[in-house]
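Apart from one protein chain that is not included, each protein chain of the complex appears where it belongs.
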Amino acid sequence: MSDGQQKKTFVVTRFDPDRDEAPRKQSYEIPVQPDWKVLDALNFIKDEVDGTLSYRWSCRMAVCGSCGMMVNGEPRLTCKEALSQYGDTVDVGPLANFPVVRDLVIEADGFMEKLTSVKPWIIRAKERAVEEGPMRQSPAEHEEFKQFSLCINCMLCYSACPVVANEPEFLGPAAIAVGHRYSIDSRDEGAAERNEVFRGEGGVFSCSFANECSEVCPKNVDPAAAVNQAKFNAVIDWATGLVLPRGGDE
Amino acid sequence: MKHLLLKLEPLIWLLFGQGILLGTVLLTGWVLVVGLAIPLGIVPADALSYERAQMLGSHIIGRVILLGLIVLPLWKGAHHMRHIFLDFGGAKRDVLVAPLLYLLAASGSVLAVVAIVRI
Amino acid sequence: MIEVSRHDIVIVGGGAAGLRAAVAATEIDPDVSIALVSKVYPMRSHTVSAEGGAAAVVREDDNFEMHAYDTVKGSDFLADQDVIRTFVEQAPGELTLLEHWGCPWSRNEDGTVATRAFGGMSTKRTWYAADKVGFHMLHTLFQHSLRFDNIVRYDEHFATRLLVDEGTVRGVAALDIRTGVVRVVLGRSLILATGGAGKIFPFTTNGSIKTGDGMSLAYRAGVALKDMEFVQYHPTGLPGTGILITEATRGEGGYLINAEGERFLTTRDYGVGSKAELGPRDMISRAIIQELEAGRGFSGPYGDYLHLDLRHLGEAKIVARLPMVREISKIYIGVDPVHEPIPIRPVVHYMMGGIDTDITAATSLPGLYAAGECASVSLNGANRLGSNSLTECLVFGAAAGRNALSFAKGSSEGSEDALRRQGEEEAARVAALRGKQKGGEKLSRIRGDLHKTMESGCGVYRVQETMDETARTVAQLKGRYADVALEDSSAVFNTELVAALEMGNMLDIAEVVANSAAARNESRGAHTRRDTPNRDDQNFLYHTLCYFDPAGPRLEKKGVTLGHWEPEERKY
Partner (left out) sequence: MSRNAHPDAMAPSKPGRTRTAPPQLPDQFPFGGRYLAYTLFDLTGILYLLLGFLVLCAVWSLGSGEAAWNGVLERNRSMLYVGFHAIALVGVIFVGIRFFGFFPKAQPPRIGPVKPPPKPVILAMLYALWIGVTAFLSIVLAGGIF
């Protein structure tokens, strides 16, 4: 594996708001190792070639969710993608559908607002006291929301979703998946509240089931399933609301 | 308008969803026979002679199926057209386009009822 | 003019400890204004990577006494026993709270929370959520924290200096990475929860953000760092990347196998007795190193390694309990543990030492609290038991939150002018560093040399000579660091600037680790010396305190609180 001879060219998007009018591309030809991930190459460039290259990363084990970028046009976790699957030239850019702060760093505050707006926490009519101990939840009940609780907030799905691209209000796949995860948790009583959000502007009905979110999700969360289940629940909730109008504070 | 659209969204989505699901299920046979097989002479044209068509169309089940064959595809179509419009950068004009498309589907649906009653 | 914002409590760090502190303070006073300063978005904190589990007594056949004793023994008797008592008693409540907030703990068939075995624990007491425990805990905590409007986040703000006035900490200067501006965030009390410092070593399970910043902040403000010589090596990391393969693999029944196909922990005497793979980490790591030294390892491009064999667990169990281990192995080493053993070797994992705090999470500096991995409340002593630290983040994070709140209620704001001035000084320092073009040194070179010397001097096995050597080298590196040149002078998202600030912190921590280690002339827990292989309670049953001094680190001693169990030989 000490074959340091192999070289690849990285075409990286650069953007410095204080100096560049618009993003530009910069090429780096560097020696690569056969077992490198895309992120390793960026780190090599940063350490040895160009200290000004900016990007986010931390865990390098595909769990912190910070290293998402477009690699050859597809949203990817760069710490997870083996370099060997790409050819001699690799194009690395900031996540699509996000404003670009600098180089490969995108604006994440919009996502944070969306995530917050779906009330991603357990809502209960009456909070349980610690002394009462843990709630019971059968493995089957756990299984119902498990997949949707695996989202690492990497936002790759946002980069793939055509609705995100064109409707700024859209809550987007991950936020809805996280909200839905709570709504179908047997310990939660907040589905009605979240359904209000889901039926609101940019809510679940904006999704046109492109399924692109699930195609690119590195954690197999299947956010498309979550969003569309959430639609289903939001409609059922709406329909029952028509038939049995809810009391003020029920 | 935006508000009204939001309020109606669940209903529209229901119709749209059924448009894809039941609409597709119903349309396949219709297109196959009425759109292709009969015109191409694979099935003799008298299969849908006026009398037989009247007979089928005036039966209650026939009417329901015909209603589904009109209303559901219209809503599927209108909603998808709206999405196409949005996908090609039309978010700003959605407040105009969406009501127009849905109005189209809605008037088609009303006409469908009239048409079916008329049979 | 520097921007100043004011809150009641400032928390630096958005990992498990910082978030728990924020929520704990809010629980008592919903109106308290909390600043949550974090250099990454909180859900990116390295707590996210913890895999195995969090310990707390829940089973019928378990009790506080047992958990406490396991922890004392695991610590090689260097932990404070009053702290341990508080810890074990509050642990179940804390994990229960997380359950109430939605943490998807794995369950038994009857719906109760499931527990698994962990190294050094005498019974199954480690709660888990498959093998993504830290991830689930962190996201649960973070999402729960989102419901409170009074927690004001300063995301991607890098704290560079504590602001102290009249002997009390009053806030922090933080670089807004997004804008390049240093701002002053003031509070009446402050909590450090900045996590560990594994990045001073080359081969570690830690992510790139674990650079010991908070430890350095406290150290520079005159607070002692305690027991920093104790660096935990985790027995099972992937060669090359250092990515962790959780101890839960062994908790679920995995075997460690040498190149001769032998389950050496059962066939040779490494002091772990019948616990075998479930012995404490320091012992297992030493056993692995000895196996490798005896030539019973495999060799590969990233050095020698052994095998962790899970095949006998079967696919169903691996998929249900260890999905992340499987995913990681496949992606990062190309091995499917269902069919092949996983190559592993010991890897730097955790800092037992940290900012010296008492049982209330308070430091010696009034108003300053610390919790989580950056703190040393003396729960872990010379060796932490796996799955105690996530719980520690909760128990002492909560304590820090509560106590910082009551301190804030009783304290004054300090002189804004003085604090603003300090902030401006700090802003000037950071501005001078940004794009500092003069200098012959490169960050990556300094980092490389730091890594080399830390590995040689402060590895699993240590000797006086190399520890001294490392202490000297780190001191030299500090000199070279002063001569570093940076290429990036941009204001916006200047990650090179951040790396340079982190490097300064890492050098502080490395210096403390090397000096503390060189002074402890015995072997205890994770601090193992070839030249003095035995524990020496006569002379060394104390905590090492290390203070900042411009002339070089100054060491002091602090007694260990015993009380219940007297030190005895540590045999399993």
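So that you can tell them apart, the chains are marked A, B and C in the order they are listed, and the count of residues begins at 1 in each.
By definition in this document, a residue touches a chain if its C-beta (ideal position, glycine included) is under 8 Å from a C-beta of that chain, and two chains touch if they have at least 3 such contacts.
What you see is a predicted model; the values in this text were computed from it and never measured.
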> Of the chains you can see, which ones touch the chain that is left out?
Replying inline: A, B, C
> For chain A, which residues touch the unseen chain?
Replying inline: 15, 17, 22-23, 70, 73-75, 93, 96-101, 106-107, 109-113, 144-145, 158-160, 162, 164-168, 172, 184, 208-212, 215, 222, 224-225, 228-229, 231-233, 236
> Residues of chain C in contact with the chain that isn't shown?
Replying inline: 176, 178-179, 492
>> Using the document's contact rule, name the residues of chain B that touch the chain not shown here.
In response: 19-21, 23-40, 43-48, 50, 52-57, 65-66, 69-74, 76-81, 83-84, 87-89, 91, 104-105, 108, 111-112, 115-116, 118-119
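Keep in mind that, in the parts below, only the chains that are shown with their structure count from here on.
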> chain A to chain C: how many Å between their CA centres?
Replying inline: 27
>> Two or more other chains touching the same residue: where does that happen in chain B?
In response: none
>> Give the residues of chain A touching no fewer than two other chains, as numbers and ranges.
In response: none
>> Under the definition above, what is the set of chain C residues touching chain A in their complex?
In response: 40-41, 43-46, 48-49, 58, 93, 95-97, 99-102, 104-113, 132, 135-136, 139, 143-144, 146-147, 155, 178, 207-209, 240-241, 243-244, 301, 324, 327-328, 331-332, 443-444, 486-488, 490-496
> Okay, in this complex, where on chain A does chain C touch?
Replying inline: 1-2, 16-19, 35, 46-48, 50-52, 54-66, 80, 82, 101-103, 105, 108-109, 112, 115-116, 119-122, 127-128, 130, 133-139, 141-142, 145-146, 149-153, 178, 182, 185, 187-188
>> Taking the touch rule as given, give the residues of chain A at its contact with chain B in the complex, in rising order.
In response: 162-163, 165-168, 199-201, 203, 205, 208, 231, 234-235, 238-239
